[in-house]
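The other protein chains are all here in position, but one chain of the complex has been omitted.
Chain naming follows the written order as A, B, C, D and E, and within any one chain the residues start at number 1.
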Amino acid sequence: MTTSLRGEQVASMISAFAHEAVAGHNEGSVWVGAESWPAVARQLHDRPETDFKYLSSISAVDYIDHFEVVYHLVSLRHNHGAVVKIRCGEGRSDPVIPSCMPVWRGAELQEREAYDLMGVRFEGHPNLKRVMLWEGFPGHPHRKDFLR
Amino acid sequence: MTLENVLLVSAIIFAIGLYGVLAKRNALVVLMSIELMFNAVNIAAVAFSRYTVPARLLDTPVALTSDAVRSVLTGQTFAVFIIAVAAAEVTLGLALALAVYRRRESVEVTDLTTARG
Amino acid sequence: MSIEGSAVVDVAFWIVAVMAIAAALLVVTVRDVFKAAAFLAAAFLATAGLFVLLRAEFLAVVQVLIYVGAVSILIIFTVMLVRNVPGGNRTGGPFYVFAGAAAAVLLALGIVYAAFKTDWTDLDQAAAGDDRVAAALTGQYQAEAAPGDGGIELIGGPAADQETARQGVFRRTANNLGTLFIRDYVLAFEVISVVLLAALIGALALARERGAET
Amino acid sequence: MYGFGLLKGFSVTALNMARTPFTVQYPDRRVGLFGLAQASGMNPLQFAMKRPGDAVRAILGMAKIKVELPQAPRFRGQDFIWYVERCTGCASCAKLCPLGIIRIVTDPAGRETQEGEVYDVEVFDIDLARCMACGICVEVCPYDALHMGSGFERSKYAFKNLLITVDELKQMPKRPSTWFRPQLEAKGYDPHTGNEADWRLVGRHEMPNLTQLKKSWVDDRTK
Amino acid sequence: MTLRTEPVTINIGPHHPSTHGVFRLRVTFDGEVIVDAEPVFGYLHRGTEKLAEERTYVQFVTLTDRMDYVASMTNNQGWVLAVEKLAGITPSPRGVWLRMISAELQRIASHLVAIGFFLQDLGAFATPLMYTMRERERILDLFEILCGARITYSYMRPGGVFQDAPQEFWPRLDTFLKEMPHYVDEYERLISGNEIVLVRTKGIGKVPADTLINASASGPILRAAGVDWDLRKKDPYEFYDRVKFDLPLAKESDNFARYIVRIQEMRESLKIVTHCKEQIEPGPVRPKEVPFLVRPPRGDAYAHIEAPKGELGYYVVSDGSIAPYRCHVRAPSFINLTLLRDMLVGWKVADMIVTFGSIDINMGEVDR
Partner (left out) sequence: MTDAFLENAFFRNIYCNLASSASPRCAGGGPFGDGMFPAGMEWLAFLITAFVIIFLVVNAALLAVNIYIWGERRLVARLQARLGPNRWGPYGLLTPIADLIKILTKEDIVPAAADRLVFNLAPVLIVVPVLLVFAVIPFASSTWVADLNVGVLYIIAVLSVGSYSAVMAGWGSQNRYAMLGAFRAVALLVSYELPMVLALIGVLMITGSMSLVDVVHDQNVPFALVQPLGFLIFLIGSVAEIQRPPFDLAEAESELIGGYHTDYSGIKWGLFQAGEFMATIASAAIITTLFLSGWRGWGFLPSHIWFLIKLVAVLFAMTWLRGTLPRLRIDQVTAFAWKGLLPLAALNLVVSGVLSFIWPAPGVAELWVMAIVNLAVAAVSIFTLGLLLGPRPGERTTPAGSAVFMPAKREGTA
């Protein structure tokens, strides 16, 4: 059974190497500051006690006043999973977070998808272009204000 | 169809091949022209072979001696040799053309002014 | 019964000859190298037709097999590997055209002159009323041939089965050619095979890219 | 040994050549003499004596017989069975349709409805061109008025002809699929063999009992 | 002999017969050898995730059918698991067993399609495809008895399934379980030892295991590299901890390994179905108290299952209404395409098609 790590557990794990990175946590998830995310991701991937070698899923959510990107991480060795959430700035204009593609290559298409459909820009992604829709499509359809 | 007529055809094809060899720039076309010239020679050789036998005897039952066979078939033997040589020549020629093409991105003989690779 | 000498053969000859000449002309005139190669194949095919008319069926088949089936395909293959095919069949300039044309015409005239001037012993006519040629080729020599001559298999022969003898002089060309190769022209034959081998190795050596991993 | 695997493969294909094909011919099936005789309930010899012309055609492979495709009783087809006697015009089906392809209009004139009467459903349009036969409309129908049908031969040349209107629904032969209708299934009803089901026959798939009603209408509300 | 040739760019697809849908691969060839490949897709994008925001939780079940349309049952399963997790619904046991039976049958059907088309891409002139389709038809027959549809089932509901299996289902299932192993043997006789298949697939499309893990690959691809990661074992959802089955693994990570893993998984799935059939208990298939309009509390949930093509995840955010606020699908086919370029570059045209077939994608799921 994959242990879903509770938010505070993950928060303490992250605090062990980057204290200021944790922006908060709740029952199931932990919030990480956008600017420290690449370093945290690298550590989560590399450190033996976290060992999140497997990036399960990247989802972007539109919370009207801000956007959030949710990472579901799994460690194949320890068989535990964590949910890391990143708030992409305040407001709706130009949400941007650093890409985690250098750490997990599996993020390549998922980040492109999130950019395409939700308009979250991933800085440092080598090939950030639309994946489902064609170049020049107006807007990002998964936003709540699309065609409203 | 007389010997002269066949030789006439052979001569014309040979001349066309000669023109191609002299006037064309593309190495492949020059090669093709050389093949045409070989071909013209073949025609002539076979024609000579054919006209050593009277037309009357072509379809009648005959028995030839070995000397006769030799003299009748010499022309065809020549043609076979020529075909073999031409095959060898075209292989080499094409390999050369390809080698040149790889070096210079061109197969034009006028570009080949130096002998160095 | 023979159709040799009838108008059909003449008509067929001229049709095939004109085709061969036209295809040969097109080889050196069309701009597209691919088409030039294709016309070369057509010229070879027409030549094979000429061979059939000249009673050399074996050679005709060999011509198709080697020239049409192998050499031309090889040329076409190379053409397709080389760029600028559609406009690639250029001449070297006006001078080359004129010089080449002049040389070709002169040579053709020379050959034709020689061909028509020479007094070929026209066997077709000569043998019409005169059996000496036929005798030279056939029956009379049977007795005189040495018993151990035995090199070349006789076509037919006195006791030969009528089925074979019925077919005429060029019936077993292939067998006789083969025998000639390994008896009379054996040296030339060996030299040719060496030449072929050398060409094969040379072509391989040339086509291998220098410094490339094999 | 090299090549042995290929030979094994050949044996498999040869074996399958001996099996009966799994494809089904539709809408009619080509039969030989035996098949045709069997279909007419005679033995082949008898058949050949009685109907020699047909026998010759069958031997030539030209005879065909109609084919009914095997279908499960739950098969969700393209058409709908609607019992007007049961429908109250509540339009639950229209509301819960994921694609919103059902249009129900009851009494546009605003006629007074007396007690004991039901709404007169004037428009009941189902746009089959977009229907995906998910059956949610049937699942949510509280009075079991709407049932899935089991037809699948409604191909039309134009999309507009695929619209089922209320008249069509009323006239449709009443052979409901047993999909989400356990009461029909319990009776062993099969739309492909059984008779047409009257509105009284189809019953309710979930009889509301009083305790449940009380729970949902009284207890939960007063909570 | 190496010749300098012009690299040519060819669009494989979107109408190429072997791209399994409207998929486009922009490939650059040097002669017959692939030097670059870029997948282009989105031709079948229908905005399913956006549509979910306008549908109730049950209505969306019908749309999950349309994502991976050769494995609709598992799509349904993932979705209802996510909803159950979100709303805290405890499903009724009989419903869960039925869900497992149908999901495993669906896995067999999906693998049958995958193997058939894989062989079709190898150029087998549709013979293995026809055989696998024949067996798939039997599974579809079972599904038709079970839920009245052959492709788009919409069988599952939060809390269980919509209706119990009819009586005639069980003997048919028995026959199928009895005969199917023979058919699998037959495929193996036809394919697994075939020298042409071996020479075409062994050692081709190799990717090391750590690259696969890093690229989030999942499903048979991952297991063909020797990584024992199967959510049914490692994160047993439903009652997978109550059934016994083995995890087929291969270590070569090439096209043949992917094929052989699928073949073995079919055998294991048959085992699972047998176990489920033995353990299934009578009772309701859906708890009475679960309403048709599920109203989960505010919050989010992520449920993932082992779909035939890999890890299928649903991330659902609820705002307390009858429709999800946001639904994200982690589609295995989509993410498995990440490594397509690595698998293709350096191989030949024919290998490209085969490797692509061995990934077993489904465009309905890739584009969603």
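Methods note: contacts are C-beta pairs under 8 Å (C-beta built on N, C-alpha and C of every residue); 3 or more make two chains touch, one makes a residue touch a chain.
This structure is a prediction, so every number in the text was calculated from the model and none was measured.
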Touch partners, limited to displayed chains, of the chain removed from view: C, D, E
Touching residue (missing chain; options E:His16, E:Lys233, E:Lys271 or E:Arg341): E:His16
Hidden partner chain, touching residue among E:Arg26, E:Lys50, E:Lys271 or E:Lys348: E:Lys348
Listed residues D:Met62, D:Ala129, D:Ala186 or D:Leu213, member touching the removed chain: D:Met62
In subunit C, positions touching the absent partner: 1-3, 6-8, 32, 34-35, 38, 41, 45, 57-58, 61-62, 64-65, 68-70, 73, 76-77, 80, 166-167, 171-175
Residues of subunit D (touch criterion as defined above) contacting the omitted chain: 1-6, 8-10, 12-17, 19-23, 25, 30, 60-62, 70-73, 190, 192-193
Sites on subunit E contacted by the missing partner chain, in the whole complex: 8, 10, 16-18, 29, 32, 119-127, 130-131, 134, 141, 144-145, 168, 172, 175, 179, 181-183, 185-186, 188-190, 192-200, 348-353
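Here is the rule we use: only the chains that are shown with their structure count from here on.
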Length of the shortest touching-chain route, subunit A through to subunit D: 2
By count of C-beta pairs in contact, the leading pair of chains: B-C
Middle chain, criterion being Cα centroid separation: E
Rounded Å distance, subunit D centre to subunit E centre (Cα mean): 29
Mean-CA-position distance for subunit C and subunit A (Å): 77
Centre-to-centre distance between subunit E and subunit C (centres being mean Cα positions), rounded to whole Å: 65
Multi-chain contact residues (two or more partners), subunit A: none
Residues of subunit C touching at least two other chains: 81, 83, 204, 207, 209
Sites on subunit A touched by subunit E in the complex: 1-2, 28-29, 53-57, 59-62, 70, 72, 76, 79, 83, 104-110, 113, 117, 130-134, 141-142, 146
Residue ranges of subunit C touching subunit B (in the complex, touch as defined): 1-2, 4-5, 9-10, 13, 17, 20-21, 24-25, 27-28, 33, 36-37, 40, 43-44, 47, 50-51, 53-56, 58-59, 62-63, 66-67, 70-71, 74-75, 78-79, 81-83, 88-92, 96-97, 99-101, 103-105, 107-108, 111-112, 115-116, 120, 122-124, 126-128, 133-134, 136-139, 141-142, 145, 149, 151-152, 154-158, 160, 162, 165-170, 173, 176-177, 180-181, 184-185, 188, 192, 195-196, 198-200, 202-204, 206-207, 209-210
Of subunit D, residues touching subunit E in the complex: 2-6, 8-9, 11-13, 15-16, 22, 71-76, 96, 98, 132-136, 139-140, 148, 177-180, 182, 185
